[in-house]
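Just dropping this structure here.
Every protein chain but one is kept in place in this view of the complex.
Labels for the chains are A and B, by order of writing; each one numbers its residues from 1.
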Amino acid sequence: MSKTTQAPKALRGVGNFIDDRFHVAKMGEKNLRKVFPNHWSFMLGEIALYSFIILLVTGVFLTLWFKPSMMEVVYDGPYERLNGVVMSEAYASTLHIDFAVRGGFLVRQIHHWAALIFVAALVVHMLRVFFTGAFRKPREINWLIGVSIFVLAMLEGLFGYSLPDDLPSGMGVRILQGVMLALPLVGTYISMFLFGGEFPGEDIITRLYMLHVLAIPALLLGLIVAHFMILWHQKHTQYPGPGRTDKTVVGTPMFPGFAVKAGGFFFFTFAVIAGLSAFVQVNPIHLFGPFTPTSITSGLQPDWYMGFMEGSLRIFPNTLDFQIFGYAVPIGVLVPGLIVPGIIFGGLGAWPFIEQWITGDKRAHNVADRPRNAPVRTGVGVAGITFYGVLWLAGSNDILSETFSINLYLTTYIFRVLAIVGPILAFIITKRICLGLQRRDRETLEHGYESGIIRQLPSGEFIEVHKRNSHETIEVLASKPTITSTALTEEQVDDKGVENPEGRKPKGRLRRALAEWYTKDNVSVEGVRPHSGHHLHHSDEALKEHTSSH
Amino acid sequence: MKWITARRRHPLAGYVVVILALALFGVGYAGLAPTADQAQAQTLAADAPSPEDVDVAEGKTVFDQTCATCHGLDGSGSKVGPDLRDVGPAAIDFQVSTGRMPSMNPDAQMPRKPMVMTEQELVNLIAYYNESIRSGTNGADVPYDVPGGAPGYDDFKPLRSDFAEGEAGSEEYEAALEEAEAEYRTALEEYQDEYDEYIAGADNTDMGMRLYLTNCAHCHGWSGGGGALTDGRWAPEIHESTPREIYEAMVSGPGAMPMFSDGVIDPEEKQELISYVKTLQAEPNAGGIFDLDRVGQVAEGLIGWVVGLALIVACAIWITAKQRAHD
Partner (left out) sequence: MTENNIDNTGDDTPKRVVGTPAAEEPVVSVEAEQARDDHNGPYPASETHFNSEEVQRRGEKVASAWFIIAFLGGIGFLVSYFLFTPGQIADPQYGQYSNMLLGGTLTLAMFGIGAGMTVWARKVMPHYEVSSPYDELPSNDEEKGSFSAFFMQGADESGFTKRPLMRRTLILAMVPLGLAPIVLLRDTGPLPGDKLKNTPWEDGRRMYVEGTHRYVRAEDLENDPYGMISALPAVDDDHYPHGISLNDAAKSVILLIKMPEEDWQPSMNDEIEVDGETGTRLNWTHNGIIAYSKICTHVGCPAALYERTTHRILCPCHQSTFDASDAAKVVFGPAHRPLPQLPIGVDDEGYLIAKGDFTEPPGPTFWDYAKD
């Protein structure tokens, strides 16, 4: 094995040049030694990061030809089928990218697939962070940044989807405008200002273009950099295991191991997106036809990440709409269009603080929770996924109705019920499963693991042989934290016999009730000694003793 | 079995099983899902049949045997079948040639099926309908100048039983077979020419597109993929529909579909519309061989998750998989 201790001359030259100006040697080494724990679920955020880079690069390419103009032109271009059709310049220039620029079609498809995967990766990354409790102190701010990135990414996607000015894309803008108009008092004004007049006007694509290629990407880039810098500064969380504590992180160092892995992962992400773009047609705007406000297609859908909005608009009933002094308040648009996303994203952003308020836990956490060990949080998370998922499915109820031959109205009724019952059931079931898993963990800790080997004892009894857990497994199982809340441990009556005033206020009582709910179900492993179970004779060694004694 | 036993406790075994299961479902579904090229309606594009080619008496037999049970002997309808006297021959031709009639279950919406009758039986049936059931000239006529389905080989194929048995008969049969094949090829070419001419005869894409998008796409979809209606009904997909069938559907309004008579959209305008949708459907997918049935955003989202994201995560699992000797 060859050892290189002295850097090559050229590299040293560059290094010295930089160090002379920035004094980076010490800081550089510290950062290259940064440790990253190894687990596939820790790479989900990277998918989002890499998709974003791909989006930036392909986006720049597309702007070279795209004309964000709503001027109506009669098409006369290379794509023969649509010759003579009246369309906007935006649509015509997109056709140009598709059919007159080599690789243009590919890059447009890469851009679209990367967008779909970008948001999907954000979601799974966020779920990983949620379920492992990685948002807890000291990472709450990074969680908030993450939620902002998610919201901005959705808007970015929606606006980008609208730019080519094809039939479904224009309808997305129309729905956005319809929701805007529903706002009491200011709705018509906001719509007029945004569209430069009535719908569709002649400005909206130019304006969305600015938001899509400049304002929102700049914000996203800033937030992503901040997100990453905070992660870098605080270091990554890790799963429990030997040597892994809130004080010490164990993993692969940045240089050389992690850098090569992460670099390779970028190419994998790009490869999958390029592969999809090569063979799976996405958003074929040349087939949809140009937007006109008077036409529509069946099966009209937004891209998947707006599907939950579509679903919430579809299933919300109109019975709550009212008029006040002759002015309309269309609750059936306002609630699903604004309140529901507000609850979803507001709830996401607020959760770390709600949880902290309930538990009173002010410690810093660097070891991630196993989802089963925080059953209420996991239950709430699954309930949230269920709610989102029901809305999402409801957004495609016409496709479901047609594909599975179900009555269209019936699907709406089913989704209305599911949107309420689903999350509740999901919470209860998930929590039960978590507690079940906790019990199994405790049993494994006490008795070792089931080996799958069935033995017959001389007495004729059949037993399954339990084996000793590995050192690691014991470490993981025994590290289970007990969830407590300061609201329950605080003295209700102080030493002078005065009742704690906090506990009497409604807020204090609510907190106590929530703390009760949050902590009451727990399978404690405290005091459990590994492999101390009462039927230890089922374990391998005991069996040997048993048999040898005969 | 040994091989599996040795590996089933591998850290990646679970993922492999999941991936295999997904692949199995995917392939299974692709195999079971209905494919695009189902039965072709076997109508020859032609002029209206001349009177000597039709047998009205034969048509009456067909009507009495297959239609009268529901629609009544005089076509005036019953509880289970509507009155046929005003619907016009275009409606009859549409319903029978797309296999929707005769229907086994009058309560349910009928999907497209292979035609039950022969071409000749249908011609006879329409002749009988025109003569004895239709009230006056109500309803639309069959648009014979619009191309119907491609000719089917079965209509040309001679029957072996028509020839003598033995060596000589076989030879004769072979010769007839060859002749029939040639005839069939000629007919097919003729049909193709006529079809192309009809499609190419449209020259105003803007008109065709706008007519289609403002009056048809909201039910049948931007590419004719169909869509959901209320009460469990659906607007059928129109990929296999021939130009003549589309035309007939427009003038007769089958099922819940409203009518678009020649007064509102005249024959040339209908030609633009039909040409638009047929050209769109025939166009190869410039974005790659998989078009996800042109379902659009829902299918794209699904693929983005279950293929795109899943493959990338699989790569992540490979990168971070435990190196057994070390961890």
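Methods note: a contact is a pair of C-beta atoms (placed from the backbone, for glycine too) under 8 Å apart; a residue touches a chain by one contact, two chains touch by 3 or more.
What you see is a predicted model; the values in this text were computed from it and never measured.
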Out of A:G15, A:G28, A:G178 or A:G508, point to the residue that touches the absent chain in the complete complex.
-> A:G178
Cross-chain touch to the chain not pictured, restricted to A:P240, A:P352 or A:P530, is A:P240
Decide which residue listed in A:P200, A:G389 or A:P530 touches the omitted chain of the complex.
-> A:P200
Residue, one of A:F99, A:F228 or A:W357, that touches the chain absent here | A:F99
For subunit B, which residues reach the chain that was dropped from this view?
-> 1, 5, 9, 11, 86, 140, 206-211, 214-215, 218-219, 227, 229-231, 233, 235, 251, 253, 255-266, 269, 273, 283-289, 315, 318-319, 322-327
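We adopt the following convention: only the chains that are shown with their structure count from here on.
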Approximate Å spacing (C-alpha centroids) for the pair subunit A, subunit B = 42
Tell me, which parts of subunit B touch subunit A in their complex?
-> 204-206, 209-210, 213-214, 217-223, 225-232, 234-235, 279-280, 283, 285-292, 294-298, 300-305, 307-309, 311-313, 315-317, 319-321
Subunit B partner contacts - residues on subunit A that touch it in the complex = 38-40, 42-44, 46-47, 74, 81-86, 98-99, 105, 109, 113, 116-117, 120-121, 124, 167-168, 261, 264-265, 268-269, 272-273, 275-284, 286-289, 292, 294-299, 301-305, 307, 396, 398-399, 401-402, 405-410
